[in-house]
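One protein chain is absent from this view; the other protein chains keep their places.
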Amino acid sequence: MPEEARWKETLKQGLRTFAVPVLATVVGLAVGILCIIVAGKDPVKAAQAFVQAVAGSPRMFGNVLVSTIPLIFTGLAVAFAYRAGLFNIGVEGQYLVAQVATVVVGVWWTPPQGFAWLHPILALAAGAVAGAIWGGIVGLLKAWKGVHEVINSIMMNWIALFLCDWLLKTYLRPDNSRASSYDLQETAWLTQGLIPGSRLHTGIWIALATAVVVWFILFKTSLGYEIRAVGYSPGAAEYGGISVAKALILTMAISGAIAGMAGSVQTMGLNHRFNETSTLVGYGFDGIAVALVGRLHPVGVCLAALLFGALDASSPLMQAMADVPKAVVSIVQGIVILFVAAESLWNFLQKRSAKKGVPAA
Amino acid sequence: MLLRLEGITKRFGSLVANDHIDLEVRKGEIHALLGENGAGKTTLMNILYGLYTPDEGRIFWKDQEVKIRNPRQAIDLGIGMVHQHFMLVPVFTVAENITLGKEVARRNHLLDMKEARRQVLELSQRFGLEVNPDDRIESISVGQQQRVEILKALYRGAELLILDEPTAVLTPQEVEELGKVMKRLVADGHTIIIITHKLKEVLHLADRVTVLRRGKKIATLDAAGQSEEELARLMVGREVVLRVDKKPAEPKEVVLQVEHLHAKNDRGAPAVQDVSFQVRAGEIVGIAGVDGNGQSELIACLTGLRKPTAGRVVVNGQDVTGQSPRRIREAGVGHIPEDRQKRGLVLNFTVAENAALGNHRAFARRGVLSYQKMVDEAKRVISEFDVRPPRYDYLARSLSGGNQQKVIVGREILRNPKLLIAVQPTRGLDVGAIEFIHRNLVAERDAGRAVLLVSLELDEIMNLADRILVMYKGQVVAEVPGHEATEEKLGLLMMGGGAGA
Partner (left out) sequence: MSWALFTFVIATLRAATPLLLAALGGVFSERSGVVNIALEGIMLAGAWGAVYVSFLTGSAWLGLLGAIAIGVVMAGLHAIASIKYHADQVVSGTAINLLATGFTEFMLNRVWGQGGGSPKVASLPDIGPLNLIVYIAFGLAILSWVVLYRTPWGLRLRSVGEHPLAADTLGINVFKMRYAGVLLSGVLGGLAGAALSIGLLSRFVRGMSAGKGFIALAAMIFGNWNPIGAMGATLLFGAAQSLSTIFQLMGIEGIPSQFFNMIPYVLTMLILAGFVGKSVAPAADGVPYKKTT
C-alpha cells in the first residue's frame, strides 16, 4: 500500500475519533455562551477574559498548567480503567487516601543526609500505593463477587472521606487550632516556579511522564493488550487465554494508583499539607469529563485536560472582568459529557455498515 | 383454510432467510414445519407473529388479507406463539406471567390475583396443563415452563398456536404429555403449527408436514404413511456437494483422548453424558449432530472454557482436564470457535492484534510487545489465507464474515497446533471461502495434525471427516467411517432414529 494513502487513512481515522468530542465541546461552549448571555453578561468580555487568562502572559499560562496537572492524572486514571470496561468513579477517594499517605511520608520520615531527592519519590510512591489499594479493593470485589464497580467506588469515596477526616483529626495535626495537617518537610516539596511568577511546579513533568507510561502500558505491553481485549470483549479475551479477573484487578489498582498520584502531586506541589475536607468535591467527575473528551487516549487526555484546565483557571478572571460565575464551567462540562455519551446521536457521522444480525432460522 | 401465506420473502443483508414461501394451514390440524438449522422455519413464524416484517408476500387469515406489524396485532387476531427460548420473566409467578399485558383487575385498578389464579387453574384443568399459579418461573422445570407458555397463549384466546421446537427441551415422558395436550387442544377447536427438526415427533404428532430447506419450501405432505427416511431426504436434500479430493488418511499416534466426559450446560442440566473418543494425528474426526445435543459444551470442555463434571481430557499424553484456555493452548491445541464475533475475534482490535490473539505473549519480551513482530505474523496470515482487504491495520469489525473467519483459521493453523479443533468453521461463508478453508483443513491433516471438526452441516462433515461421530442428547450414539456415510444414514442417527431412539 502506497505510503501517502496510509497517511491519509490514519488522518481520516484520527479525525473520526476526534470529531465527536470536538463537536460536543463546541455544543458545550455554545451552551456556556448562552448561559452567559442569559445571565445578562457580555460574552465578548468573557471571551477576552478567557484569552487573557490563558495566553495573556507566561505567568497566566503557568497557572493554566497548574490547573491542568491534576486533570491529567484523574483523566488518565478514568481513561485507563475505561479501557478495561471499568468505570472508576472512585478517583476522589483514591486521591484522598493518597494525600494522607503522602503526608505521612512527608511529615514523619526524614531522609538521611544526601538523600533528599528520595523524599518526593517515596512520598509519591506512598500515594500511588495507597491509591492502588483503594482502587484494587473495588477491582477485587468486581472480579471475585461480580459487584458493579460504580456503586462500590462511590461507597469507597465516602469511606475514604470519613477515614481521612478521622486520621487528620486524630493523628495528623497538632491540635484543633488548625484545619489542616502538619506541613510536609521541605525536602518533600516539589519545586515551584517553573515559569517565574506562577505556581507551576515540577508535577507537570510527572504528569506528562505518567501519560507516556500509560500510553506505553496500554499499547506496548502484553498487559495493555490484555486489558484492552478484556474491555472490548471479555469472551474473546477468555478464549485467547487471558485471565479476565487478573486484568480487572490490575486495572483498578493501576487506575487507583494514578488517581492517587494526582493527590500526592497536588499536596507536594501546591498545598504542602492535607486540608480538612468536609465533603466530596467532585475531582472524579472532572476526570470523567477529561477522559471522555480525550477519547480515552493519553494524548487526547492531555489535550482535554488542557482545555478543562484553561476553563478552570480562567474562571476567576472571567468572574472579575466579565462577572461570569464559576458555575458555567460545570454546565459546560456536563453538556460535553452528555453529548459525548449519547453515542447513537453521532451515528450519522459514521458510515453505517450494512451488516445486520442473522437470527437463527 | 385458517391461514395462508403467499410468497413470503425475508432477507437479512445478503442472506435470503425465506424465499417466496407459500404455506396453507387448515383449521383443526397439527401442521409440522420441518427443516434443518438455518432452513428458515423460525424466521417464517416470527413474521407470522409480527416480530419481523416480510420484504415480500401476503398473509391471509380466515381468507382476509392482514398485515401483522407487531405481536399485539398477532395476538388480537388469535395467533399465539411459544418461542424456542421462553419469554418468561423468571422472578414472576406463573399467574403473573400468564396474565402480563392482559391483567385481571378490579374496579379500583388493583390487581385481582385471586381471580387471575382461578382463571389460570380453570384453563389448566381444561387442557390438562398442570401448573401451580403461585410458583415462580425460576423454580419450575422446563417442561412446566413450557406449559405456562402454552397457557399464556390460550389465555389470550389464541386459535392458532405456534410451537417452536417444543420437544427440544423435554424428557420422553414430557413429550408424551405434550402429545396428549396437543390432541386435547385440537379437539377443542384449536389449530397448531409445530416447528421441529425431529422426524419421530412429526410422524407421531402431525397431520401434515411442510419441509423447508435453505429458505425455500420443498413440499407439503400428509404425515400419515411417510417414513423417516423419506422426510430426512427431503430435509437434507440431494444437492451437488463440493467434494474435496483427499488421499486416504494415515492416522498415527493418539493426540486427543477423551474419557467418560460429563458436563452440564448453562442451565445446570446434563449436556455431555459419558462421552469417550480419540483423535489421532493425520486424521479428521467429525462430530455430526443437530445443534443443542451437547456439542458446544463438549468443545467448551476441550478448550478450557467450561469445567467438566467428570471424566478426563488428555492431549499428547498431558492431562488437561479442567485447565484454563491458556494451559490448553500451551499443550498444543488450536481452536477455531463457533462464534467468531464473540470468541474468535476482538472486533475493535486491528487484524494484526487479532492475529496475535491466543498467543500474544509470544510477541512480548519481558512484558513489552513487539508490534513489528505482530505485524509480520499478521502479514503471513493475510497473504497465506487471502484475507481481503489485505490491511493489518484495519479493525476486524470492518472485515466481512468470510474474511474474519480466514483471519481466525489462518492464525490458528499457522501456529502449528498438534490438535486443531474447528467448530462450524464455514458458517455464513460463501462457496469460495468454504472451499478454501476445507482445503486448508485437509492440508493440516495431511501434514500430520489431528483435526476435530464439529459441524451442523452434513455436507461438510461427509466431505472432510475420515471418521464421523454422531452426537445425540449428549452422547456419542454412533461412529461411522467416512467412506460409509450417507446423508440418510447420518440424518437418521442425528435425529435419534435408526439404532437407538
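Think of it as A and B in the order they're written, each chain with its own count starting at 1.
To be clear about the criterion, contacts are C-beta pairs under 8 Å (C-beta built on N, C-alpha and C of every residue); 3 or more make two chains touch, one makes a residue touch a chain.
It should be emphasised that the depicted structure is a prediction, and the values quoted were computed from it without experimental measurement.
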Where the missing chain makes contact, among the chains that are shown: A, B
Touching the absent chain when the full complex is considered, from A:P58, A:G197 or A:G282: A:G282
Touch with the omitted chain, as defined above, among B:M1, B:A105 or B:A187: B:A105
Residue among B:L88, B:L163 or B:A300 touching the omitted chain: B:L88
In chain B, positions touching the absent partner: 49, 51-53, 70-72, 75, 81, 83, 87-92, 96, 100-103, 105, 109-111
Hidden partner chain, residues of chain A it touches: 35, 39, 87, 89, 141, 145, 147-148, 150-152, 154-156, 158-159, 162-163, 165-166, 169-170, 279-280, 282, 285, 288-289, 292, 325-335, 337-338, 340-345, 357, 359
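Just so it is clear, only the chains that are shown with their structure count from here on.
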Cα-centroid distance, chain A relative to chain B, in whole angstrom: 46
Chain B partner contacts - residues on chain A that touch it in the complex: 1, 6, 9, 220-226, 228-229, 232-233, 235-243, 353-361
Partner chain A, residues of chain B touching it in the complex: 12-13, 15, 17, 35, 37-43, 46, 84, 215, 303, 305, 324-326, 329, 335, 337, 339, 342-349, 353, 356-361, 363-364, 367-369, 371, 391, 393, 397-398, 401, 428
